[in-house]
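Only one protein chain is missing; all other protein chains are in place.
Our next item is chain A:
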């Protein structure tokens, strides 16, 4: 099937027989891909299929083992991102590449060529954010921003350079529906202006709306090139995985109702000048249930997670009660000892150390178990633990006990979730559990959460993905501007009610906090 009929000239870019070998593993295996000017082309595939590897090759980050790249019909070798940018290629990575300590404007300026001064960045930033509805404050430090906001920086950074090909590696996985909507308008505008887009996503519905061509990878190979509008999301998913994706089973709940987590009047000043303050948060999670917390990124989810995990301490011990013990001012370790477990939003750098092996990464949350109970590390136990996480949670690794950074995004997510669930925590708090995870793995993770609750643990899921919350949660609340709405059974929520809460409209009706 020819990619785009509307274009008469040569394709903008053509990949021929691209292969990439990592030791034993062929991450890309003879991939052909053609993108016409102005085309929005989707690149699909399950976790570890080789999507990120392919676009990193195109962007000059990694060198292909074999294959050829034609740019407007001419063979080119793209040895570095600098050269890719000189050609007119822009890329938004799956994992962010921002300096935490610098401001938004500084982060953009350092990545651009020398002609860009802070003041030109600042003024163009205003225009671009306005034109494409990507709101950004130039002077905020990046570390105060949520994942969604960070991603906006990366997108805007590319747009500032007027790219001819924009590569987006899972851009919407951390965006809210509204933000995603804006992004699609942006992308369609760009495409109309002749900019081609290579779009990686696990959300098939949005791919079907946005793209006319899709290349599907499985195990590093192209298995199909299709027009996604002509197939259903189910059919596409089946092509990606090789079989059909099932639904999450609700498991029989045991009738325990013990209170595992109680948050009482938790207020916290923002961790930084621009952070989100938490205001009088009340929340209860009982054994055997999943509590969902919905909300648009940047409304205090990160702060709430930090307050629950103990990465930030409250001066009121009674603000956070885990298993009946007041521990608002106790650290992460003490809370883990009480049977709590945590999975933060960012897997690389926060949940896991990129350059450490999986076995070493188990130490991050298993230090008090047999892996290192005495203060000495039992390496064999750590290896065994990593192996059993990999096995139980179907983590696909390129070698035995690889460094965390060598896992594909979705596989690392399975690992960090598995690392906590395997401890059989009595309370699990997870932030964005299926960010950037393929349909099959998302199902596996949600199933694991449901099963954990079924076995009598309390689970708190902070997520932007409403469909996910409706699928797994028993009760739900919405966070907005650091305030939490009342916690209601999931079937009492309508999408409209949630929308109002997310916009903060419902807040004026008073703060009644159901327990």
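The rule is short, and it goes like this: contacts are C-beta pairs under 8 Å (C-beta built on N, C-alpha and C of every residue); 3 or more make two chains touch, one makes a residue touch a chain; residues count from 1.
To be clear about the criterion, contacts and distances are computed from a predicted model.
Chemist: Among "Oxidoreductase", "Cysteine desulfurase", "Dimethyl sulfoxide reductase anchor subunit" or "ABC transporter permease", find the name that the UniProt record gives to the complex chain excluded from display.
Modeler: "ABC transporter permease"
Chemist: Identify the residue among A:364, A:381 or A:497 that touches the chain left out of the display.
Modeler: Only one listed residue reaches the unshown chain, and that is A:364.
Chemist: Out of A:79, A:185, A:269 or A:503, which residue would touch the omitted chain in the full complex?
Modeler: Touches the omitted chain: A:79.
Chemist: Taking the entire complex into account, which one of A:344, A:418, A:440 or A:482 touches the absent chain?
Modeler: A:344
Chemist: Even though one chain is hidden, which residues of chain A still touch it in the full complex?
Modeler: 22-23, 62-63, 76, 78-80, 82-84, 86-87, 309-311, 331-333, 336, 342, 344, 346, 349-356, 360, 363-365, 367, 372, 375-377
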